Structure formats: structure tokens, C-alpha cells
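Every protein chain except one is present and positioned as in the full complex.
Labels for the chains are A, B and C, by order of writing; each one numbers its residues from 1.
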Amino acid sequence: MSNDREIIINRAVQEIEEEMTVNLGIGMPTMIADKIPASKHVFLHSENGMLGIGPYPISGEEDPDLINAGKETVTAKTGASFFDNAESFAMIRGGHIDLAILGGMEVSEKGDLANWMIPGKMVKGMGGAMDIVQGAQKVVIIMNHVNKHGESKIRTACELPLTGEKVVDRLITDMAVFDFTEKGMVLTEILEGYDLASIQEKTEATFTVDEKLLEKEGSFSW
Amino acid sequence: MSNDREIIINRAVQEIEEEMTVNLGIGMPTMIADKIPASKHVFLHSENGMLGIGPYPISGEEDPDLINAGKETVTAKTGASFFDNAESFAMIRGGHIDLAILGGMEVSEKGDLANWMIPGKMVKGMGGAMDIVQGAQKVVIIMNHVNKHGESKIRTACELPLTGEKVVDRLITDMAVFDFTEKGMVLTEILEGYDLASIQEKTEATFTVDEKLLEKEGSFSW
Amino acid sequence: MTKVRTSFEDSLSNIKDGDTVIVGGFGLCGIPENAILALAEQGTKDLTIVSNNCGLADWGLGLLLQNHQISKMIASYVGENKVFEEQYLNGELEVELVPQGTLAERIRAGGAGIRGFYTPTGVGTPIAEGKEHKDFNGTTCILEEAITGDVSLVKAWHGDSYGNLVYRKTSRNFNPLAATAGKHTIAEVEELVDIGRLDPDTIHTPSLYVQDLLQGETYEKRIEKRTVREA
Partner (left out) sequence: MTKVRTSFEDSLSNIKDGDTVIVGGFGLCGIPENAILALAEQGTKDLTIVSNNCGLADWGLGLLLQNHQISKMIASYVGENKVFEEQYLNGELEVELVPQGTLAERIRAGGAGIRGFYTPTGVGTPIAEGKEHKDFNGTTCILEEAITGDVSLVKAWHGDSYGNLVYRKTSRNFNPLAATAGKHTIAEVEELVDIGRLDPDTIHTPSLYVQDLLQGETYEKRIEKRTVREA
């Protein structure tokens, strides 16, 4: 795992609180599962029809009838349940999932999310992402702060087609954490190795800085 | 059971064909169940959440968790299934019930049905009747031809509030059988003891007479 | 981590005057007996009750009527209750009659985050008056809106401490639907079983829908119409 990913995942796992029902998106978010402390009781929901995902199986014990939304073989924890896809998305759309952590391509300062298609490239489909960002009680997006060309992925407005409009509650990058509130986009944390100036430089979106963070960061050179 | 009822029930049971899924309304229609020949394999659907109603239980074997839509204790046949009310009405509304036999207060010549409320009297509610008349593949109404004042219950237009508009496929009374087709209301059978004249006299609605019946009844005095 | 509570009184205190409460059961079959008794005891007023029926005069939701705790009833059939009739006729009780399938679907929609749906049920009847009509390939439908509750009361056969529920025979009826549509769902069970004893393939109500789980001490399970055949 790259260092950036590890930083993001380590920060993201802190979002998960005792007794929460959590949906983890495909890819980087799935890796969060392994980092949840064993002492914490949480239920992982998989939109293909399962509540209570366990760890990956031991080699030889894979069950083709037991996969997660990323189509990986998994196991079920004691106390799990299986259901059909309509029921699974009833849970999502009906607000019964406490927290969803998904990857992103772009996030706008209004909390818009784009993470499903790049015009001109082959469209693979949105899967369950559009339902999840509308339905989960809290939506946390995790992504690198900048793309491989060093350009901000946090935009004034998304250029890519949206997955959801004003759906992001929190954004965690390898540099910072932002909340999307009634007052707009607010910087609430600066991760190790960065300061406000570097974050401002790498962020196209306009944001304010949380008061507590301002106090703490007051000693910096700005 | 009165003679009228028996005549109606004996005629109505002939509507039930091999392998049909059938919903029988509360009251007189429920009595049809006992008349289905044991040689005929049918599935009786109960809208409170059951497919495969069996006979009433033997005394002492009543199960309070096992009732029909009329709240009577019943049994389940081998191969039955239980489900919730949303699923039960998904079956009804989705057209998965082959035949429904319900009681009626009034039927109009257009095939409208009124069977749930009498203005000025206490309203009890429509239960599942409105769903059933819309959803079942074939809706057969059974009722006496005239009310206790001797007035036709088969009307030009229903005076009572409707349960459904143009929903009746067949009407079976103690005097006759009518089909509701694209050509309107058609008399298809005259039951024993009546002739066309007596039926015309007791029927407010306008109807035509089925050609085959006309041929057969040609020898009558009209 | 457990959702097991021991006091109906404490759980029921989640219901406040003026709340909407969705209650499982069909007739007297599968009703949350103990929760209803505790709610009657508690005396919470001005309730909107969503339930297929309203019990008998002296049992089930009829107990709340006797206590004058219900101001509005949303149901499909209320014909078996004399107290109901009195309160309706004297204007104390508001009634919204909903076709049974539409009622079930509206509660399901509430739990599933579907805000409204088009159904042919009720078109051309008094139920359709004032509702939006729309044609779908020649079938006229009316728009019906979702129902959600502040609290839902359901009754299951078996339940585990996570809140997974299994119902028995036709006592399932409206219970799984009600369980999904309450902001706070209180489930009572005949038997509390160990985690893992319920087969994950056969759980009717997955745990996340349930907030409080209680084991009822006794169940009367009254039969409304005892019907038997000759042996």
C-alpha cells in the first residue's frame, strides 16, 4: 500500500464508531475493514445483499455464493443476515446505514461528488454509488488531494458528471479533512507534513477554516 | 346455508381450474373452498400473507399465528408459503393471482363494482378489495341478483361508492351468469328455474344475450 | 453490544404525545401485545396510529381507543370495534382508510426511502379523489405517498440481541414492514435466542432496523374467529 493510501485509510477508520452500520465502497474504502479494531462492534453492509461481512476466507474455504459488492470472496460474521438487492437498497435509501465511506474522483466546495465516469472513456456504470450517497446518514469521501498531474481534485465545481449533488458530509485526503456544513466547506484538520498554505495551494475550492483549527495552527507562518 | 347461497357457490366453484392460484373474498366466497374437488390442485391465496390455505383445523389444533384474511383459524397445505403483506399485495397487484372471487353489493353494466361502503352507515373499510379487483387476472363477483326489497343489484350505474371501475370479468348470481366484455355486459347462462324474461325483469342494467345461449333458449316463450 | 431491553416502560417512553406510531399485526394475529399494554399504561395522548386494523374493544389497539389516546387512525379495515365507531361518529377520532395493499406498500416505501409510487388500486373510487393521476401505458394510476413513523411496534417469534427477527406463519403480516418504517423500532419477541442461532438466510428483519428488543413475559394470542372442522 502506498504511503498516501495508508495515511488516508488510517484517518478514515477513525470515522467508524461503536455499533455503527457501515458501507465501504469498492477499492480503497474496502481496505478500511482490516483496520477496524477488533474491540469495536460494527456491522459492515454489502449492497449485494449482506449485513455483517467478516474477514476474507482462509485459502480453500472460499464460497462462490458469498461475495462482497466488489465481487471478492468474503465470510459472514456470526449474527449476519442475507437479503435480496431491493431490501439491501431499501436499507440504503431508507437511511438505515449510519456511514458510507466511498472513493472520489472530484469533490466540489458544495459537497457535490463525481466518482463514476470520465467522459470520453468507456463508461463502466455507477453500481450502487448514486443510491449510497443519497441514502447513507453520513457520507465520507476518501481520495488523494491532487491527481497525478498535481492538480486539485477538490474543485469549485465538479467538471466530471456527478454521482450526487450536495451529498458529501466529510472529505478525507492525504493532506487534510474537510466538512461540508450549512456554512459551506470547512477545513477541520491538517494532516502531518502539511500546513494551511500548502493546502490552500493544492485546493481549487474555496473553504473556510474551522475556528479550533485556526487557534491551533496560529503559530504557523501565516 | 340458504338455497340461494348454495346455488351461487355451486356455480362459482366451477370457475376454479386446475393449477390456478385463487383468492377467495371474506364471507360467502370463503365457503367455496370446501366445494373444490379434492382431485383439483389449486393454491388458495390469503392476502394477510399466505399461499396454500388448507382446511379449517380440527378442534384443539387451532393456531393463533395461522389465520386467513377473514381472521378465521386455518391450516396450511404441504408446499405452502408465508410472506409479509407487501409481498402478498405484490402478488395481487402484479397480476400473479389467476382468479379472485368476491362478494358484491352492486355491479354496473360497465363492470364497476361496489362492495365496501354504504353512505350513512358506519364505514368499516375496504380491506384488500380495491387491490384485488385491480390486480387479479380474472375477477368473479358473486351476489344475490336482487336485494331484500326485491330490487336489482345489477345497475345501469352503481349508486354506492365504487370499489373498482370496470373491474368485473364475470358476475354470478342466484339467477344468471354475466360476462363483461368489450361489447358490454353479456348474459351467458340462465340458472335453473329462471328464463330470460324473469332475468330481464329483475335486472336494471342493459345487457345483450350470448348467441349460444340465444340458440339454446330459443324454445322459450320470448 | 446488545439491543435487549428489560423494561417495556422505558422503551415505550420513546413515544411522545402527538407521535405517529406504526403497529404490526393483522386483526389480533401477531400484534405487539406487551408494547400495546405498556403504551396504554403510559397514557400517551394524541397519537396517530398506522395499523391494518384497530383491535377489539377490549384487546390490542382497542385498549388505546378506550383510553382516548388515539386522535387519528390510518387503517384498511376497522369494522370489528364498537368503541371505534362511537369515537368516529362523535368526531373524536379522525380516520384515513387506505386499501390494504396500498397501506402495506406505503409503509414499505417509508422504510425504503421511496417517497411516493403510482398504483392502479383505487382509481375511480373515493380513494382517488384529490390524488395525482398518471397514465402508464394505458393504465391509469394514482400517486400514493410513503408513511414513516416516529416509533414502530412489532412482534416477532424469535429475535437475537443484535435485533435480527424471525416471524411465525401469518403472524408475519405487517410486522416486517412496520419494523423498517419507524425512526425508532421497538420489537418484542416470544423467545430471545443466542446470536448465531438464526440462520442468516432466513432472517426476516435484519438487525439494523431494530433499536430496542424485548422479550414478552406472556402472550395471550387471542383468536378472533375460532373456526374448526369436524375431525
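Everything below uses one rule, namely that a contact is a pair of C-beta atoms (placed from the backbone, for glycine too) under 8 Å apart; a residue touches a chain by one contact, two chains touch by 3 or more.
Remember, it's a predicted structure, so these values are computed and weren't measured experimentally.
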### Task
Could you tell me which of the visible chains the hidden chain touches?
A, B, C
### Query
Pick from A:S88, A:S152 or A:T173: which residue touches the chain that isn't shown?
A:S88
### Touch with the omitted chain, as defined above, among C:G25, C:G55 or C:P120
C:P120
## Note on the structure
Across the whole complex, the chain not displayed is touched by chain C residues 105, 109, 112-120, 134, 136, 139, 141, 145-146, 166-169, 172, 199-202
### Interface with the unshown chain - residue positions in chain A
46-50, 55-59, 62-68, 70-74, 76, 82-86, 88-89, 92-93, 112, 122-131, 134-135, 161-166
### Task
Kindly note down the residues of chain B that lie in touch with the hidden chain.
18-19, 21, 41, 43, 45, 51-52, 76, 78-83, 86-87, 89-97, 134-135
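Quick note on the criterion: only the chains that are shown with their structure count from here on.
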## Note on the structure
Shared touching partners of chain A and chain B are C
### Query
For which pair of chains is the number of C-beta contacts greatest?
B-C
## Note on the structure
Distance in whole angstrom between the CA centres of chain A and chain B is 56
### Whole-Å gap separating chain B and chain C, where each centre is the average of the chain's CA atoms
29
### Query
Listing for chain B: what residues touch at least two other chains?
none
### Summary
Among chain C residues, those touching two or more other chains are 108
